[in-house]
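Missing here is one protein chain; the remaining ones are kept as they sit in the complex.
Our next item is subunit A:
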Amino acid sequence: MDNSTQGPLVARGMGRTMAHLWMILGVIIVAFPVYYVFIASTHSVQTILRPPLPLLPGSDAYENYRGAFSGEINRIGGVSLWRLLGNTTLIAVGIAVGKIVISMASAYAIVFFKFPFRMACFWLIFITLMLPVEVRIQPTYKVMVDLGLIDTYAGLILPLIASATATLLFRQFFMTIPDELLEAARVDGAGPWRFFKDILWPLSLTNVAAIFVIQFIYGWTQYLWPLLVTNSNEMNTIVIALKKMVSFADADTPWNLVMVTSVLAILPPILVVVLMQRWFVKGLVETEK
C-alpha cells in the first residue's frame, strides 16, 4: 500500500505542495497532545505548574522516570507502576488471547461440523454485538458480585472475551477453505485436531495476528469495565490509576509523575499499532465487515 502506485487523486506542483502542508498540519494536531504530555514528563513539577511549558524536553527526564519506577507512584496511586503495567498487560493479553481461542473454537465448530441448532448458536453469539456492557450495566455487575468475581483477574478478563466480531471473521475465513483440503485430510486419516493444527492454524496466522492487535488495544484501553469490577488499588489498570490520580489532584500532586504515568499508559498500545501496522490495518478493516 505504501509504494507509489498512483491513486486517482494524485496532484502535481502546487497542489501537491499544499497537500504536504495540510498533512504536516494534520500530523501536528494529531501528535501534539501526546508530544505535550511527553515533554511534561521530562520537566520538574515547578516547570509544569508555570505555563507555558517549554517546547523541548527538559533535564528532569531521568529523575522523573527513575522515581516513578522506583516506588514514587505508590505514594499517589497506592500501588507500584510495575504492578499497574503488569495488570494492564495481563488483562490486554488475556482478553486478546481469550477472544482468539474461544472464537476460533466456535467458528471451527460452526463451519466444520454438522449438528442441530448450528445456526442458532451462531446467531446467539452474533447478537451479543448489540449488547455492549453500557446497556446491561447494573445486572451484569450483580452477576459479577454473585459469582465472587469482583477484584479478580478472571472478572476483568472473562466477561470481555466473548467476541461476535472475531467469531464472524474466523467463520468467514474458514468458509473459504476448499472442501478438497478437508477431504484430502480425512482420506489421510486426520481427525479434527490434526486438521486444525497442521492445516487450518498455519493458514489462519495473519488473521490471528490482525485480531490480536485490535483486541490487545481493546483490552488495554478498557475503562468502564475495570471501573465497575475493581475496588482495590492492587487490581487497577494504568488507565484507572491515572484517572484516580487526576481526580484526587490537589496542591501537592506531583504532576511530573502523573505525566510519566500518562506516557507509560499510552506508549505500549501505540508501539503495538505502529510496529504491527500491517496487521492492525487488516484487522481494523476486516473486523468491521
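In this section, a contact is a pair of C-beta atoms (placed from the backbone, for glycine too) under 8 Å apart; a residue touches a chain by one contact, two chains touch by 3 or more; residues count from 1.
Methods note: contacts and distances are computed from a predicted model.
The chain not displayed here is annotated in its UniProt record as "sn-glycerol-3-phosphate transport system permease protein UgpA", chosen from "Cytochrome c oxidase accessory protein CcoG", "Xanthine dehydrogenase family protein molybdopterin-binding subunit", "RagB/SusD family nutrient uptake outer membrane protein" or "sn-glycerol-3-phosphate transport system permease protein UgpA".
Screening A:Ser70, A:Thr128, A:Thr206 or A:Ser232 for touch with the missing chain picks out A:Thr128.
Residues of subunit A in contact with the chain left out of this view: 1-2, 4, 6-11, 15-16, 18-20, 22-23, 26-27, 29-34, 36-37, 40, 48-53, 101-103, 105-106, 108-115, 118, 121, 124-125, 128-132, 134-143, 147, 158-159, 161-163, 167, 175, 179, 182-183, 186, 191-192, 195, 217, 220-224, 227-228, 239, 242-243, 246-247, 255, 259, 262, 265-266, 269-270, 272-274, 277, 280-281, 284-285, 288-289.
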